[in-house]
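The complex appears here minus one protein chain, its other protein chains still in place.
Our next item is chain A:
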Amino acid sequence: DDKLLTEPLSHPDFFSVKELFTLKDLFDARVHLGHKKGCRHRFMEPYIFGCRLDQDIIDLDQTMQHLQLALNFTAHVAYRGGIILFVSRKRQFCHLVESTARACGEYAHTRYWQGGLLTNANVQFGPGVRLPDLLIFLSTLNNVFEPHVAIRDAAKMNIPTVGVVDTNCNPCLITYPIPGNDDSPAAVEFYCKLFRMTIIRAKDKRRQSEAIEELR
């Protein structure tokens, strides 16, 4: 059992996450498109490649690195049987995100976030709830264009976060930010596909390793 958990940590890319996407895929999915110069957040400036006709373009090389780290991390969490919660407050993609979560066997929350969900979980759900081990934000802003409450709550409860940050978002409290577009349907479908593939791959590998261990 110990070997099962320590073995993946020795490899830098145990789940071969790098093969899932290329820079061309990111470009075709319009991940590099940001908002206009006026919406730019100060802390997103290091991630921006440049500005054309007032529209910010996100640096896809940095996005590649961040995406690899994030996908690797989610794969490790899924391998260890952790609870993953997909969060997004975009009404367009609410159905898509929920279907992705259901396909992975993980959980989703694309509705109104009640205040004490993470911080007051014992009272809201019942004693002995297990909180999510990873939060994945497909969009870090809520419907009023302010940072989602869940980022702050996850930081309070020591839950790691992975989030797609657009040029108008604050990447501060997110553990694994992924600078990229969160508004186009193509980009969001691409992210959903990537997360779904990593999680399913990690779970399959876990089942294989357990089967091999049992055979011994």
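The rule is simple: a contact is a pair of C-beta atoms (placed from the backbone, for glycine too) under 8 Å apart; a residue touches a chain by one contact, two chains touch by 3 or more; residues count from 1.
Following the convention adopted for this analysis, contacts and distances are computed from a predicted model.
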Task: Protein name, per the UniProt record, of whichever chain is missing from view ("Myotubularin-related protein 9", "2-oxoisovalerate dehydrogenase subunit beta, mitochondrial", "Ubiquinone biosynthesis protein" or "Small ribosomal subunit protein uS9m") - done: "Small ribosomal subunit protein uS9m"
Open item on the list: Touch as defined at the start, partner being the missing chain; which of A:Lys90, A:His109, A:His148 or A:Arg201 qualifies?
Closed with: A:His109
Open item on the list: Tell me which of A:Ala101, A:Leu138, A:Ala154 or A:Ile199 is the one touching the absent chain.
Closed with: A:Ala101
Open item on the list: Considering the complete complex, identify which of A:Pro132, A:Pro147 or A:Pro171 is in touch with the unshown chain.
Closed with: A:Pro132
Open item on the list: Touching the absent chain: which residues on chain A qualify?
Closed with: 81, 83, 85, 95, 98, 101-102, 105-109, 111, 114, 117, 123-126, 129-130, 132
